[in-house]
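Worksheet: one structure, shown below.
In this view, the complex is presented without one of its protein chains, the others remaining in place.
We just call them A, B and C in the order they show up, numbering each chain from 1.
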Amino acid sequence: MSNNIKLGIIGGGKDSLIGILHRVASGMHSKYEVVGGVFNTEIQKSLQYAEETGIPSERVYKDLDSLIAGELSLPDEEKMQAICVLTPNYLHFSMAKKLVDNKFHVICEKPLTTTYEEAQILEESVRRSRIVFAVTYTYTGYPMVRQMREMILRGDIGKVQKVDVQYYQGWINPIIHDPEKRAKTWRLDPEISGKSCCIGDIGSHAYNMIEYTTNLEVKEILADLNYLYGDNEMDVDGTVLLRFSEYVKGVIRSSQIATGEENNFRVSIYGEKAGLKWEQENPNYLYLLQDGEPLKTLKPGHAYNGELSLSGTKLPPGHPEGIFDSMGNIYHGVAKAINKEGYDPAEFPTIKDGLRGMNFIEKVLESNKQGNVWVKL
Amino acid sequence: MSNNIKLGIIGGGKDSLIGILHRVASGMHSKYEVVGGVFNTEIQKSLQYAEETGIPSERVYKDLDSLIAGELSLPDEEKMQAICVLTPNYLHFSMAKKLVDNKFHVICEKPLTTTYEEAQILEESVRRSRIVFAVTYTYTGYPMVRQMREMILRGDIGKVQKVDVQYYQGWINPIIHDPEKRAKTWRLDPEISGKSCCIGDIGSHAYNMIEYTTNLEVKEILADLNYLYGDNEMDVDGTVLLRFSEYVKGVIRSSQIATGEENNFRVSIYGEKAGLKWEQENPNYLYLLQDGEPLKTLKPGHAYNGELSLSGTKLPPGHPEGIFDSMGNIYHGVAKAINKEGYDPAEFPTIKDGLRGMNFIEKVLESNKQGNVWVKL
Amino acid sequence: MSNNIKLGIIGGGKDSLIGILHRVASGMHSKYEVVGGVFNTEIQKSLQYAEETGIPSERVYKDLDSLIAGELSLPDEEKMQAICVLTPNYLHFSMAKKLVDNKFHVICEKPLTTTYEEAQILEESVRRSRIVFAVTYTYTGYPMVRQMREMILRGDIGKVQKVDVQYYQGWINPIIHDPEKRAKTWRLDPEISGKSCCIGDIGSHAYNMIEYTTNLEVKEILADLNYLYGDNEMDVDGTVLLRFSEYVKGVIRSSQIATGEENNFRVSIYGEKAGLKWEQENPNYLYLLQDGEPLKTLKPGHAYNGELSLSGTKLPPGHPEGIFDSMGNIYHGVAKAINKEGYDPAEFPTIKDGLRGMNFIEKVLESNKQGNVWVKL
Partner (left out) sequence: MSNNIKLGIIGGGKDSLIGILHRVASGMHSKYEVVGGVFNTEIQKSLQYAEETGIPSERVYKDLDSLIAGELSLPDEEKMQAICVLTPNYLHFSMAKKLVDNKFHVICEKPLTTTYEEAQILEESVRRSRIVFAVTYTYTGYPMVRQMREMILRGDIGKVQKVDVQYYQGWINPIIHDPEKRAKTWRLDPEISGKSCCIGDIGSHAYNMIEYTTNLEVKEILADLNYLYGDNEMDVDGTVLLRFSEYVKGVIRSSQIATGEENNFRVSIYGEKAGLKWEQENPNYLYLLQDGEPLKTLKPGHAYNGELSLSGTKLPPGHPEGIFDSMGNIYHGVAKAINKEGYDPAEFPTIKDGLRGMNFIEKVLESNKQGNVWVKL
């Protein structure tokens, strides 16, 4: 029997992009073995998925409660150690809580919950249970994002003075103008998706990225959201002004109606000594801008990168890695934490990041509702 | 004697980049002949500049009043028809006004004046004098900016739903943190430069570009400026939320402390059918983004471009033109207006653009001062 | 027991980039399970590698003969079905031949052998054994390379008239000028690496890519190699003129002394109707050039791509996949072949590609040796 971590998966069946992403990523570093789960609300579909993806069928359960009961009945060396939660947003809280309370390690998709209150309750549970809890802000696993963090923390760009993060997609454009398509889109249904679409789904990535790369905390925000139609309940575009301190400011721009954009997530951080820029669609380049110097483009796998970045690169320079590798790095970090091997806390986002994310989403909605005023985080 | 337009220049002597830009640009289409001017406050330096740049010395004057008197005394076919005003901002108003009142055509650098009130008075004079008055928002002369306008106006991207314009520079970074350098920088001195640095100098370009390319009017703004130090009177960074109508929004981001940036001016306009993007530092590419279609990159000089764009391209595709060519196109348009040849009003920005720009600057300052609130334009 | 293909690995232990690439790639589509192998010439190191990578230790063998004996003694449903050969080049032939003769499916790194003669013998064995034999020209698995092939085959660019492929690396530069480093580099040792370094290692990729994307056969070549030093036996740079027919020509340029280049592999194919360009370091863009049309950039995952391309993309547009995904697609194709599921022969390179590659390498060396003359392939 291998000493891989036994992983269960909740959700993420057949057509789910997030299912593929997690399954492949968990396998990349040979640290996990998917042993079962609940992939679909219908057991037959779950079993079919297991067969297609080479997951043994014995531990495919009909629902979460059965899974918990079944696994708790197994000897320690056999039972699932970690569970990955990929269900629709509104189920994250109740499912994650049960798992945490039953001492499973949890890898949960974002947003953590649908309300900040739930997130606080969950965080309290995690603290009590002392398990490892990761929230998969996927993009922080990219080697050049990690490098950005390392460079900023060691002072390469000096004191941060300006932050600008963009996350532009266009996928809601062909939907929002078509009432039929709109009605069928779960992301635009607050019952399933939570109170926010654009900010909840992608604005929260932008926010997390800023705090991840700079280690700074946003203190206040002022938000202006766009719903595009009076009968649409969910934001599809939003700009958020950020204040870190009196003279350190920033802006997050997120949109799902930026027609034709795919996943155009860009980060620009300017300090007193230099600036750094990174783009998700070309993730293997990190741009260093310095007054009066040639532009420098850093790439993964070079000895000039820091340890955190290098540990997230599997191949030598010139062999482009992508989003599976980024998520794979997060899984790798979680495995180290579960195995109590030494690791850098920056290797994966935790429930704290999830909690702060929920707070950010609620405060953005509040600022917008009150007429675009400053709200403290 | 050639039938070129006789051009005089006020300001723009020796070390002035703006002087070089206007002088070269005015010569590119063989429509103007620089016949004299006042290049410097010291006549000796003006004469030396004239010698170095091949401008005849006979009509180099000691100051504006002498120039006006001297030129008015000449026969019509000899006297300067148009005067280009390149002096520091605070002199624009008084000089332009005298010239307008004496029936010279005027090509004035932006910002038009230092206050909106002055701009209104000047506009009134221009209306009375019926001369041609151009304000040199340089970037609207680029062929691919013109193409952007043509495509939007003919409906290629559908109804505009989101506008995002960035103008990031880093040149103030090495100055603002150094009190000595800061004290010597005229852009940071409100006496010379007007009330605003970043918004006045570059934010106003962003605003003009939006109205130029979309033909839409911004109705309300909410601004957040950054002065970086308590003892600095001039904004060096600012984000401005824009509202065109209830569901059409946008954002302008401008900064002069985006360390390491050169002249990173980018325009993104997203409509219901497509998006368009353009960047000043690579001005010969226009990106067309459509849901589910390959990204299209349009370039100057191709038959697929509109008439306004093509008229601003001198060479076949693959021969990169630059900023002199953009300004040259503006001069070309002004020449057509002076010569009463048919022209597209989009060939050069007028006093209306200058006036709206001054209004924008003042309203941005007002919004910021009042605590980042919405202000109607 | 899962119905995954049982995979064994020969070579590719600890420090081997190629080992990581194959192991991760084989796992990406949940079609294989690594059950054992010979990772190192020392069994202890093999066992340690197995432990670190979660491979069961029971079927870690001391050498290839033991592996073959051991596996053949197992019941059919348990024994290894496919073996992946990642040993140094000079061992490929003898090992692959034994495996083939014992009816294992083989996935072999390139170059297939060290001589064309060996390659012919091996091909004969494969034909007799009727097993699946793949040669891992990694780059043909990229979705946009597959798309290139599909577009060319269906006539999108018309008759091909010009082919230009570059493969530039710089990694030998810091080695070749340093006799000590040079002596320690196995790629520069003909005993281990075969007769050619640059052409064998990367020029052969370029050649394979041309035949893959165009479906054309190179008829004649003229080569000019550079050894840089008189006492260096292995080519480190070479240009090869190609002739497909009297009026269809091309060129391959390959170098390992293109200082500072990483893995700059670029393909340009020009036809009578359009041109196509692709770059390995930014593999998710395919450029379509047409006379008088905007440049079009195609990206993976869009419905406008062909079936072969789409089947190689796991996530929606905007989620960059990389080299593991390319190799993963090749493994996926091989699995379909082993499982006798329908597949497109373009899903993986076979022994035919390996054989042609060896012929190309030998003919390039011959042309160069004879003074840069035309040699028929």
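Here, a contact is a pair of C-beta atoms (placed from the backbone, for glycine too) under 8 Å apart; a residue touches a chain by one contact, two chains touch by 3 or more.
Because the structure is a prediction, the values reported are computed rather than measured.
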| item | value |
| --- | --- |
| Selected from C:Lys14, C:Lys162, C:Lys195 or C:Lys219 as touching the chain missing from the view | C:Lys162 |
| Among B:Thr53, B:Thr185, B:Gln290 or B:Asn359, the residue in touch with the chain that has been omitted | B:Thr53 |
| Contacting the left-out chain in the complete assembly, out of B:Glu71, B:Glu118 or B:Glu321 | B:Glu321 |
| Given C:Gly54, C:Pro111, C:Gly141 or C:Gly170, the one touching the chain that is not displayed | C:Gly170 |
| Contact residue for the chain not shown (choose from C:Asp237, C:Glu279, C:Glu321 or C:Glu347) | C:Asp237 |
| Interface with the unshown chain - residue positions in subunit A | 288, 292-299, 302-304 |
| Subunit B, residues in touch with the chain not shown (by the definition above) | 1-4, 17, 20-21, 23-24, 27-28, 30-31, 33, 51-56, 169, 261-264, 280-284, 299, 314-325 |
| Positions on subunit C where the hidden chain makes contact | 157, 161-162, 164, 166, 168, 170-171, 173-174, 177, 222, 224, 226-229, 237, 239, 241, 247, 249, 251, 253, 255, 257-261, 268, 270-275, 288-293, 295, 371-372, 374 |
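Everything below uses one rule, namely that only the chains that are shown with their structure count from here on.
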| item | value |
| --- | --- |
| Most widely separated chain from subunit A, with each centre as the mean of CA atoms | B |
| Whole-Å gap separating subunit B and subunit C, where each centre is the average of the chain's CA atoms | 55 |
| Multi-partner residues of subunit C (each touching 2 or more other chains) | 299 |
